[in-house]
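Comments concern the structure below.
Of the protein chains in this complex, all but one are displayed in their positions.
Lettered A, B and C in written order, each chain numbered from 1.
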Amino acid sequence: MRYIQRDSMEQRKMLETVGVASLDALFSDIPREVLSRFEPIGLPGRSELEVFEHFSRLAEANGAATGVSLLGGGVYDHYVPRAVAHVLGRSEFYTAYTPYQPEISQGTLTAMFEFQTMVCELTGMEIANASMYDGATALAEAVLMANRIRGYGRVAVSQALGAPLRRVLDTYCWAAGIEVLDVPFGESGQTRTESLPADVSAFVIQSPNALGVLEPLNGVKDRLGQAFLVVSTYPLALGLLEPPGSFGADVVVGEGQSLGLPMGFGGPLLGLFATRKEYLRQIPGRVAGRTLDASGAVGYTMAAQTREQHIRRERATSNICTNSALCALAATVYLAILGSGGLRQVAQLNFERAHDLAETLARRGCTFPFDGPFFNEFVVRPKDGAGAAHARLTAAGFVVEASQALTAYGVNDALRLAITERRTDEELRRVADLLGGTS
Amino acid sequence: MRYIQRDSMEQRKMLETVGVASLDALFSDIPREVLSRFEPIGLPGRSELEVFEHFSRLAEANGAATGVSLLGGGVYDHYVPRAVAHVLGRSEFYTAYTPYQPEISQGTLTAMFEFQTMVCELTGMEIANASMYDGATALAEAVLMANRIRGYGRVAVSQALGAPLRRVLDTYCWAAGIEVLDVPFGESGQTRTESLPADVSAFVIQSPNALGVLEPLNGVKDRLGQAFLVVSTYPLALGLLEPPGSFGADVVVGEGQSLGLPMGFGGPLLGLFATRKEYLRQIPGRVAGRTLDASGAVGYTMAAQTREQHIRRERATSNICTNSALCALAATVYLAILGSGGLRQVAQLNFERAHDLAETLARRGCTFPFDGPFFNEFVVRPKDGAGAAHARLTAAGFVVEASQALTAYGVNDALRLAITERRTDEELRRVADLLGGTS
Amino acid sequence: MSTLFDLASSTREPAGGVVPRPRWTDEEVAARLDGRLLRRRALRLPNLPEGTVVRHYTRLSKLNYGVDDGIYPLGSCTMKYNPKLNEDIARLPGLTQVHPLADASLVQGTLEFLAELTRLLARIAGMADVTLQPVAGAHGELTGMFLFKKYFESRGETKRVRILLPDSAHGTNPASAAVAGFEVTEIPSNASGTVDLAALRAELDASVAGIMLTVPNTLGIFEESILDITAAVHEAGALAYFDGANLNAYIGRARPGDMGADVFHFNLHKTLSTPHGGGGPGAGPVAVSAQLSEHLPVPRIVRREGKYALDWEAPASIGSVHSFYGNVLVAARAYAYLLHLGDEGLRAVSENAVLNANYLQARLKNSFPLPYDRLCKHEFVLSGGELPNHLSTLDVAKRLIDYGIHPPTVYFPLIVREAMMIEPTETEDRAALDRFVEVMETIAREARDEPDRLREAPIKAPVRRLDQTLAARSPVLTHPFPEEA
Partner (left out) sequence: MSTLFDLASSTREPAGGVVPRPRWTDEEVAARLDGRLLRRRALRLPNLPEGTVVRHYTRLSKLNYGVDDGIYPLGSCTMKYNPKLNEDIARLPGLTQVHPLADASLVQGTLEFLAELTRLLARIAGMADVTLQPVAGAHGELTGMFLFKKYFESRGETKRVRILLPDSAHGTNPASAAVAGFEVTEIPSNASGTVDLAALRAELDASVAGIMLTVPNTLGIFEESILDITAAVHEAGALAYFDGANLNAYIGRARPGDMGADVFHFNLHKTLSTPHGGGGPGAGPVAVSAQLSEHLPVPRIVRREGKYALDWEAPASIGSVHSFYGNVLVAARAYAYLLHLGDEGLRAVSENAVLNANYLQARLKNSFPLPYDRLCKHEFVLSGGELPNHLSTLDVAKRLIDYGIHPPTVYFPLIVREAMMIEPTETEDRAALDRFVEVMETIAREARDEPDRLREAPIKAPVRRLDQTLAARSPVLTHPFPEEA
């Protein structure tokens, strides 16, 4: 017990002060039946050395960690500048609570304010919150918000929305009694936005979508009428791509993992949530705002707290308390380290490597089920079938999704590949050889 | 160039302030011939990602890192509580300079003071310095100090002194014109201290020595006359063993790596240096001391600075400036985390695992060239020859020293094994099987 | 407080150098991408050398107060020490560099500890099954409410639309119920701070889906009639949800399953020592009784033929509540903590948590009114309602800052006027508790004799007292960039 001081002499003195006779007496208010039913979990304590060695063995049992990842679909194998972990390792940041006491939380609050600014810059929106649990709950909450405001009880959703997003959206909508209408995609892999259902609270679209294809958002908003245009985005791509805000999005959400977070088997992640100023009182989660102290100096504090469950309780617009603050800090530091120049470089590297590979594959006779524009991820049909190609890639140490994963989108016999800045020329050459045969 | 801001516009403005026309003009004082002979090193710049991946590959090329270490001889594979690295990772500690400005260096200075206290506790001495480069230079400087004080120009040295120590000692003594006399060891592996040469400035002995054997220091000091008793020790063992100070040592030095430092292919290391109060003005290296500030509050500062080269220059007793401060901090935190109870546990674990293995090996018919007491390291003669045993161990993933390494001590066909608390029962079973055959 | 954006000068050239330089020209990019898809306006993100950025965030960090800086007695938040071992485990490349869509055969290590943690949490709760998917306490609550909904839906009991909640409940409870589409009915507390059983019984009809209880409640008081409460709820055909944020009060000696809980959420970032990160990420695993386990979120981690796998086949499931499998790296920390503690350690957790709280309560009630003066569990609530000189709880909180101590939770629970909710946690030693008492006593004296010291507090923080109203009234939520030319 390295963390808990158990000093029998001190304990005796403290019990005296409390005025009870024994440690057990401290629990006399728990019904005896409950206490007597108790069973231990059957675990001996272990030393730090043993726990660490145990986890080292578990870590070694993860073959994926030493493989070369070609996986995407919301989480990507990006390089994180090492300085990010150093900042996050400052215990003042990671051992602090939510900044309820702003005077001794200016570190967290200033970073939240910076984060919000950065999210607005990236997405082209006016306001952003300080984070959501992940991209999926961010999207679900965006839809709840849209429906709260518009009240149609129905939302239209692109069928090219990634499965992780769709699953969570379905759950939240089911509970809230919101009907979900599907909007199909075409041969380009782009959602058919020409005719959208009417009387919906929101139209939900993801770009790049689950097939890696960039959606043509231009003009969509005009066709929507009252409905919110809710766009789920890939923030790293926005170093190169025009932000959804420029196309009239009402809410932009996204998975922020690409901004400085490890893949971590999918958690913790970082939900981004940005919208128009007019919806400030409606947005879920926390927001930091600028204010002044008693001496007139600038400081930061949680703003718009009146929305919060503390005050309004059952009328709260959101139940979110703990969110992804430290992940948001990671994204903030990531963007600060890269700067606009660096982010553009990373984004372009992803773009050019993925396109390089796709073009090589095309030359070698692979085909592509969809011909829409893409960023760093695409669906390819290997020459001799996806199953065989998948087996070859796996045997060669690549980590790839099984081809069945795409059946959810009606695609068969194809693989989805994501290519990040971490993939080397040599790795891409090997992928090309394994998929398209040597040239 | 992520670390250096090169902004051409700012540079121009600064050059104007300086009053020179160009960046090149800043170097006009370097002789033209020198500038013209310059050749670049032929290295393109690389991005952080590339440098990190390069080093990851180098790290993977170190098979030793994933092997099971049975190596000792001054550096040991001990477990370092993870909190140590967290404290060392505080940039206020590792990015600071030597505490020349004590008012903003109380962190470093207080820790130095604690370190000195701990070294004195461990070694049983009165004063200690704030660190030396490593155990070898600490020993060499101890001998120089002894000779400065005693002036005989000769020192007696146990032949069971570890080669890394002896090599450096020889170099320093050669330069200082000090003659080194050998003192042999006997069948127990213990140095023959019964008759020691007279008229020497110091007698140097290591315990546990290069053969892993604990030296019987009892009574040695009485037989030394004027000469300093200089003992090189293994500080972690002192959690269990009586300190050299109890046997009248005049200087205790040692390699502090066992106290919370990684093996790191042998550097950075940590030299310990402790002695009697009366030699304060003679000791090399830095010392922190307690003092008061202008308001009467307690604080720490570098003490005995008058000894230092700043002031006395060519009459300085030591040329040491940068030492192993951060390693000393690691040792301080290591000892603080373990406490007296934890250190005793670690020491005993080393002792019992090593003895467990040795006793098993004895039962299986291995023999031992030396029968003196030992701590966690011993020399064993495998049943079918050291060469074959070494090959088997290596093939099984153990990292062991070649048997030739012991020829420096006149030992043939034997292996030296060090067993730390990190070695598991399973590993020791395998070692026993590989060396002694299955029982 | 200058922000990163204040550091930027417009002339700065991109620093670059994190990744290799791209090879394609703008034209080569444009040849592959419709111009309308390409970013037109450059991002307004400063381009600074690493040192400048690191200094900025190092400075910001020092404006914060964390658990490593001292006692952090935020009631209900369980701000205990976060072991460094766990941090390092969660940073092992073998755990972090794992994609959630990797084949199960390549992630056996992670699946193993997730499965093991699931099993251990179920044992701790004394309940049938656990999901690790929810990523916060409130997310666990929401998941729990989804489970309630699904349960009644599957039984065709669609009229059960109400959730009962004690008035001492944490704010996330009613909010979660509301987000899940339930109506909330508040149940008053009785004089001893616990649920008024008669009032509860009066509400329990066929429109009630269930009750949400915090055990011990937010006053730090154990619901002594807990068995009667849950029995009454069950009798009415409803379910009992337990908010487990306060589990450290009885972990290792009692189990919610034995008290009648149907759904229970853990706060790993409270009870099992994972750090709060300045507001997350956390983890809110949910335990359920046998009858609810078929509704748990997908995927489930299962073991088949000695291998771990993800099972998506669960027709009665509520679906998913997270993109993947919850906060895996938070779960790793919690599992490490459990492995270290073992049964003996878990017992020590509740022992010291409760001893520390009662010790503080005993010593502090001389200086501040204690509305519910009785044995407490892991926390207790003082009132600042009787402060002299028109001072408030907020003033006490801010004055604590001047003494280098983090204030307790204030103005919650709502049923205590000017509440100060104090939870020392089990990792504080007596020296830290005594120091806290001493400072609180000093502040009580100052309130009487030198009220301005409280009113003007804090004076030693990085900023003076901040104007929260201003922030709410005229919100400035992003950096105001100067208009560009």
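Please note the rule applied: a contact is a pair of C-beta atoms (placed from the backbone, for glycine too) under 8 Å apart; a residue touches a chain by one contact, two chains touch by 3 or more.
Since the model is a prediction, treat every value here as computed from it, not as a measurement.
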item: Shown chains that the omitted chain touches within the full complex; value: A, B, C
item: Sole contact to the chain not displayed, among B:Ala111, B:Val252 or B:Leu357; value: B:Ala111
item: Absent-chain contact - pick from A:Ile30, A:Ala64 or A:Ala83; value: A:Ala83
item: Positions on chain C where the hidden chain makes contact; value: 7, 9, 17, 49-52, 54-55, 58-59, 62, 67-70, 81, 83-84, 340, 427, 429, 431
item: On chain A, residues whose C-beta touches the chain left out of the figure; value: 1-10, 45-50, 81-83, 85-86, 91
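Following the convention adopted for this analysis, only the chains that are shown with their structure count from here on.
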item: Chains most often in contact, by C-beta pairs; value: A-C
item: Centroid distance [mean C-alpha coordinates] between chain C and chain B, Å; value: 45
item: Whole-Å separation of chain centres (CA-atom averages), chain A against chain C; value: 19
item: Chain A and chain B, separation of their C-alpha mean positions in angstrom; value: 47
item: Per-residue overlap in chain A, given as positions that touch at least 2 other chains; value: 48, 52, 79, 81, 86, 89, 91, 421
item: Multi-partner residues of chain C (each touching 2 or more other chains); value: 13, 15-21, 48, 50, 54, 58, 83, 85, 87-88
